[in-house]
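What follows is one structure encoded as structure tokens, with my remarks underneath.
Only one protein chain is missing from this complex, and each of the others stays in its spot.
Labels A, B and C are assigned to the chains in the order they are written; within every chain, residues are numbered from 1.
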Amino acid sequence: MNDLEFNATPGAALARRFTGVRARTEALVALLSPEDQVIQSMPDASPAKWHRAHTTWFFETFVLRRFDPGYQVFDPGYAFLFNSYYEAAGPRHARPKRGLLTRPGTAEVSAYRIHVDAAMARLLAAPPEPAVALIELGLQHEEQHQELLRTDMLHALAENPLRPAWDPDWQEPSHAAGPITYIAGPEGVVEIGHAGPGFAFDNETPRHRAWLAPYRIADRLITNGAWLSFIEDGGYRKPTLWMSDGWAACAAGDWKAPLYWEQRDGAWWQFTPGGVRPLEPARPVRHVSWYEADAFARWAGKRLPIEAEFEAAARLPGFHDATGIVWQWTGSAYRPYPGFQPWEGAIGEYNGKFMVGQMVLRGGSLATPPGHARPSYRNFFPPDKRWQFSGVRLAEDA
Amino acid sequence: MNDLEFNATPGAALARRFTGVRARTEALVALLSPEDQVIQSMPDASPAKWHRAHTTWFFETFVLRRFDPGYQVFDPGYAFLFNSYYEAAGPRHARPKRGLLTRPGTAEVSAYRIHVDAAMARLLAAPPEPAVALIELGLQHEEQHQELLRTDMLHALAENPLRPAWDPDWQEPSHAAGPITYIAGPEGVVEIGHAGPGFAFDNETPRHRAWLAPYRIADRLITNGAWLSFIEDGGYRKPTLWMSDGWAACAAGDWKAPLYWEQRDGAWWQFTPGGVRPLEPARPVRHVSWYEADAFARWAGKRLPIEAEFEAAARLPGFHDATGIVWQWTGSAYRPYPGFQPWEGAIGEYNGKFMVGQMVLRGGSLATPPGHARPSYRNFFPPDKRWQFSGVRLAEDA
Amino acid sequence: MNDLEFNATPGAALARRFTGVRARTEALVALLSPEDQVIQSMPDASPAKWHRAHTTWFFETFVLRRFDPGYQVFDPGYAFLFNSYYEAAGPRHARPKRGLLTRPGTAEVSAYRIHVDAAMARLLAAPPEPAVALIELGLQHEEQHQELLRTDMLHALAENPLRPAWDPDWQEPSHAAGPITYIAGPEGVVEIGHAGPGFAFDNETPRHRAWLAPYRIADRLITNGAWLSFIEDGGYRKPTLWMSDGWAACAAGDWKAPLYWEQRDGAWWQFTPGGVRPLEPARPVRHVSWYEADAFARWAGKRLPIEAEFEAAARLPGFHDATGIVWQWTGSAYRPYPGFQPWEGAIGEYNGKFMVGQMVLRGGSLATPPGHARPSYRNFFPPDKRWQFSGVRLAEDA
Partner (left out) sequence: MNDLEFNATPGAALARRFTGVRARTEALVALLSPEDQVIQSMPDASPAKWHRAHTTWFFETFVLRRFDPGYQVFDPGYAFLFNSYYEAAGPRHARPKRGLLTRPGTAEVSAYRIHVDAAMARLLAAPPEPAVALIELGLQHEEQHQELLRTDMLHALAENPLRPAWDPDWQEPSHAAGPITYIAGPEGVVEIGHAGPGFAFDNETPRHRAWLAPYRIADRLITNGAWLSFIEDGGYRKPTLWMSDGWAACAAGDWKAPLYWEQRDGAWWQFTPGGVRPLEPARPVRHVSWYEADAFARWAGKRLPIEAEFEAAARLPGFHDATGIVWQWTGSAYRPYPGFQPWEGAIGEYNGKFMVGQMVLRGGSLATPPGHARPSYRNFFPPDKRWQFSGVRLAEDA
């Protein structure tokens, strides 16, 4: 097991960063009602209120209880409610039942956040050295939950037949428009993974060598328009385009288009954070599963890039929209890097125990907090999931 | 099909009754937060907010839209959201997804109620004659949902590991204490069912003759203490006491005691509307399924009364606690009376289409609004359900 | 609990009857291969081989082991495999796994039958008095399993896309053709249930009084042709014709016609014991569930008879096809008669523990062994089951 070690943000800057990240979470729920914050629309998702409390529990459990001898736990019952999956941190509430917790209510969760923030402010005035890395981890963790809060709440609102808009003023992010060019990526022995002073998750390490055969990678993302061609060409009806499991998922879910697409009177619409809007063909497609991305690639006569290809090519000139719009499915199953060691202790469960049955996504989405992602960042979801802002960039053998 | 006909409450009194029933619903949610009101803890239950809106929709759909030409529908989208099961009233939101509706929020539901109440007040100043019976039906309907709101919300709060008390000041209802005496009921040809001027549901009619063999019926209810004896004698572990389906339900649900009972450090506790309290052996048992009631009766060497026995005997002197504490499981499957005709039109779906797979309960519970139940009243639930205030009165062949 | 008591067949006649019933079982499997006999096409059904062994186990367990001190158990492992549901007779193999028993094979099951038959022949030379009633019960039991063997095997063959004919020479039973007349049944106080010297199951007792309101009952069965009218009139698409649970079953099962009906190129065909044959409109409909029978009756403006009506009317002149073609669904839920006592001991589980969640059928079918059924006979199945030879006779209030 390896330690959580990196050159963390120094003292005062860390306090400022802490304040900023915590405030950003609260800003995300500004337009949500108490009712909005309590429900869980599927087992994969969590209530907004729970995200707010769980990220707070993380600081309470892994920082304050360890490094602030005078800290008063806000409510001893919360440890059971707001632990997500840390076996080493004790028993916890069943994940699919998170939406049954009407109490503590949103107001009490706000009070919990204020209580912990105040204690953190005291600690951040002179943070003990071993706490610094854990605080940064807590902030990275909260940024991840900010993205999940957005994807989960979008899913919950989409379940409402009234299709309420979260933010009617919401705007689509800008993207690189125009036809795709395939650019040659680095080949032979390449170095992959994180190294250096900044923060990275354990799953991005160790930096290591890999061998890449010659390949080309698309300079931009697949669009809604291209996806419409796939649909119109029967993409969702031809089993030979699909993985066997993918075809079963397509049939079981009655998939006929990406998630949140609706056809009304012949026209396509899309449910977005701004409500239901006309589908824009020029924009990058999102809310597709790995199974769909893989089938699309086969239909297009291409393939998904493996994650090492993506990471090696992401810094090339002309490589557009690596981040900021959608996470990009890769052809790589999520497994440990050679020499991988999870962090020590309970936080070692952060990434390592999910390294089977999931596919890697690279890049970053419109819901990812600014500055959160890196080229070495490894996101991962099961191949049938569609509620993330997930899209497609293609590749081909050279 | 028969008409909805009875001597309804006359004008001004009806308006007063309307105001009273509607206010009682709101009083029931006085201690609930917006978060409490939105969730659905199981498919059998509905959110508190939904009960408030659905009862309002009933008046809007079956009264105002028919009898008030100037009525402005509050929100056209609500018809889809708040229709429960009336096929003839159009499509509706899937029942198990009622807990995914964060919007309209509790405040909008309050506004909906005020809007409909105002229109109803105008109508009730001089109600059209054919509307009167429907208004009374709407009030009876709302009283039924008041009971469901209580049972459903209790279930939701029970799902919370913090076991929050709905009303810390809640008191148990008084009951007839002491040992059971078996009293002889009327036998031979008896008349059963509703007749006369007051309100009754269609399933209580027509009044008809039935033949009763000699029997005796308990003068009071089975207590928690008697149930503890059943538990201690292995009642939940002896398959020969149970119906075959009941034994399967007992195993699948891992039943070891009535719902809401918890054993901690050897002592028994019960989750109540007042929170978790020590189990009181002298009080009537509640939250048992028909399967458990039937097994208990077999263990006791008795049987459940059939519904005609209960109805015939309920007015006898010495027959205690017919109502006000628990609904009482009978040995009768819920089927139509000879000559039964459902009401005409959409409200004919009110009772008739549920007449298979359920068992009849008689009496009335602590959650039943005062004055709502009658000796001819037929309540019904599937034999595995336990979240109602359901208890046991025994009988025996004479 | 009551004893198993009746005037049983005397000595030599009982031995002849034993031989005849046992031989009839073997005759039923004459056209079946070993492969046919091993599979279980759904949890409700059992393999043919299992029926043959289980009926044998019944004699071994309840007769030979009790009354023949020198009896050598054929194989001690069989008690676990071939007990159906007798809790008092010890643990047993899980019902849905009966189709996983390739061994003992059909040849060993034949040897088991021969072994038990030989022992029974010795016992039947001078049967101990208390054994006689149990032997008769075992024969009645075997006759019931003969019918199940036929319905279960038909279901299994129907699962085969090749639709193999069990017996290409099989002929439809003759029936009363022509239009329906409704005949008035006995009303007022009637006596229902079995009494007298012959065999009856415990659930047919005690004979007791019931009150019948005036009614008329159809003199013959509903035909395939009438059912086609129901289909063509949208019977399977109108929820208001159906019980709520029935409509859900109809949707879940994608029911569009009775079981075993197939439409090919516009014509209707039916899978029968003789293979796939053109549907004959004049013949009685079969393989309909209670839900379908109930919806059909509502569509026809009639209702199903309750079981007391059927029993009281079945002996009237002009009441055709009471038995021999289909079991006839009644409007009665399967519950105990007033004063019902199950038999003593393990055989008390025979009928009593199934008295919830099922509907009564009366009459007898083409698959019922000749002489097996009686007017007081109570058959019962859950309301969604369709693989029995179950049909419809209507009634109406007078």
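Convention: a residue touches a chain if its C-beta (ideal position, glycine included) is under 8 Å from a C-beta of that chain, and two chains touch if they have at least 3 such contacts.
Treat the numbers as computed from the prediction; the structure is a model and nothing was measured.
In the entire assembly, the chain absent from the figure touches the shown chains A, C.
Among A:A30, A:A126 or A:V189, only A:V189 touches the chain left out of the display. If you put the hidden chain back, the residue from C:R16, C:R65 or C:K97 that touches it is C:K97. If you put the missing chain back, the residues of chain C touching it would be 33-39, 41, 49, 77, 80-81, 93, 97, 99-106, 156-157, 159-162, 164. Residues of chain A that touch the chain left out of view are 85, 87-88, 189, 208-213, 215, 239-240, 242-247, 290-291, 294, 306, 331-333, 335-336, 338-339, 349, 353-357, 359, 383, 397.
Operating definition for what follows: only the chains that are shown with their structure count from here on.
Listed by label, the chains that touch chain A and also chain B number zero. Each chain gets a centre from the mean of its Cα atoms; the one farthest from the centre of chain C is A. Look at where the CA atoms of chain A average out and do the same for chain C: the two points lie 58 Å apart.
With each centre defined as the average position of its C-alpha atoms, the distance from chain B to chain C rounds to 37 Å. The set of chain B residues touching two or more other chains is empty.
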